[in-house]
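Everything below concerns the one structure shown next.
Missing here: one protein chain of the complex. Every other protein chain is in place.
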Amino acid sequence: MSEVVSRLQPHFATEQQQYETSTFGMWVFLVTEVMFFGGLFTAYLIYRLQYPQAFINASHHLDITLGCFNTVVLIGSSLTMAMAVHSARVEKSKMIAFWIAMTMVLGSIFLGVKAIEYTQKWEHGLFPANFFLQAADAGQQRIFYSLYFAMTGLHATHMVIGMGIMVYIAVQALRGAYTARWYTPVEIMGLYWHFVDLVWIFLFPLLYLLGRHH
Amino acid sequence: MSSHAYDPSATLRAYFMVFGMLMVFTALTVAVAFMDLGAMNNVAAIGIAVAKAVMVMAIFMHVRGSSNLIYFCIFGSLFFLSLMFYFPLIDVLTRNLLGIPGK
Partner (left out) sequence: MESSDQRVTYLNVAHTVSSWLLTIDHKRIALLYLVSITVMFFLGGLMATAIRLELLTPAGDLMDSDTYNKAFTLHGVIMIFFFLIPSIPATLGNFLIPIMVGAKDLAFPKINLLSWYIYIIGATFGLIATFTGGLDTGWTLYTPYSTAFATTNVVLPATGLFITGFSSILTGFNFIVTIHKMRAPGLTWFRLPLFVWAHYATSLVMVLGTPVIAITLFMVILDRSGFGIFDPTIGGDPVLFQHLFWFYSHPAVYIMILPAMGVISEIIPAFSRKKIFGYGFIAASSLAIAIIGFLVWGHHLFTTTQSMYAAVVFSVLTFAVAIPSAVKTFNWAATMYRGSVSFEAPMVYAIGFMGLFLIGGLTGLFLALLGLDMHVQDTYFVVAHFHYIMVGGAIMGYMGGLHFWWPKITGKKYPELPAQIAAALIFIGFNLTFFPQFIAGYAGMPRRYHYYPDEYQVLNVCSTLGASILAIGYVLPLFYLFWSLRHGEDAGKNPWGVLGLEWTIDSPPHPHNFHETPIVDYEPYDYPEAAHALGLHHVEPEATAHV
């Protein structure tokens, strides 16, 4: 049984107000992230409409098996993150740390696969700054890969930052900082990580699954 | 800390069901990509992605049962995102229709 420690900060009136403020705050931040990634999705949309065949040709160089595997891994990491939040609500501190560690393991697998993919692209001359693909529509394929690296790179950066913060939360969990009465950091970490998953849910079909029926 | 009592088993059940559905939909989207449905391929891909996103938001992100403010955030951001898609689309799709050079 953990001691009842008030985590109420002085400028809040009640713990409920503080909790609602923190979660609302994270949602407002996620709104900014939607618009942030949205700019890249806009560029993708415009160019895909202008160069449909080039985008299909470029997409075919992506490994659909690795992409699919990564999708499964990332969705799995969302589940483990949800389990971490659940553990916080039932006040099982060690399980919070365990599930966060699992999330980080799955996240690392995702990033490892992306590293493999990036290396393959570099070797095949598909990295935009070092592009030597020979094709009639090489220029437009280079635009596709500019967007591919920008979008997946930005997504991966968000994962790395998230995993860094997860280390801190796991350490805090092991110290017994989180109780059923106050587990807000775990909750908002969950919101962030699920958002990262949401972005990939859209990136995967848009980048990997173009024109596969030919 | 939420104002209503926490039901662990119901929550866990929901989490695992959503995970299962997400796996099914992932397999579905890959399978559909290999079928030739013409323009419907794009509709299906986005539609399946949206369905997955709704499940993640509703259950994993606890949006179902949350305050109106959260729904406001979600629909608000989607509205402005759609503006950012829509107007450049209007531009790009209607260029060169009047036969005026450069318009």
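When the chains are written out, they are named A and B in that same order, and each has its own residue count from 1.
Simple rule for what comes next: a residue touches a chain if its C-beta (ideal position, glycine included) is under 8 Å from a C-beta of that chain, and two chains touch if they have at least 3 such contacts.
Everything numeric here is computed off the predicted structure, so don't read it as measured data.
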{"item": "Residue in contact with the excluded chain [from A:143, A:156 or A:186]", "value": "A:143"}
{"item": "Where the unshown chain meets subunit B, residue by residue", "value": "69, 76-77, 80, 83-84, 87-88, 90-98, 100, 102-103"}
{"item": "Interface with the unshown chain - residue positions in subunit A", "value": "10-13, 17, 20-21, 24-25, 28-29, 31-33, 35-40, 42-43, 46-47, 50-51, 54, 128-131, 138-140, 142-143, 146-147, 149-150, 154"}
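Note that only the chains that are shown with their structure count from here on.
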{"item": "Intercentroid distance (Cα basis), subunit B paired with subunit A, Å", "value": "15"}
{"item": "Residues of subunit A that touch subunit B when the two form their complex", "value": "15-16, 19-20, 23-24, 27-28, 30-31, 34-35, 38-39, 41-42, 45-46, 49-50, 64, 68, 71-72, 75-76, 78-79, 81-83, 86, 89-90, 180-184, 187, 190-191, 194-195, 197-198, 201-202, 204-206, 209, 212-214"}
{"item": "Residues on subunit B engaged by subunit A in the complex (per definition of touch)", "value": "1-3, 6, 8, 11-12, 15-16, 19, 22-23, 26, 29-30, 33-37, 41, 45-46, 48-49, 52-53, 56-57, 59-62, 67, 69-70, 73-74, 76-78, 80-81, 84-85, 88-89, 92-93"}
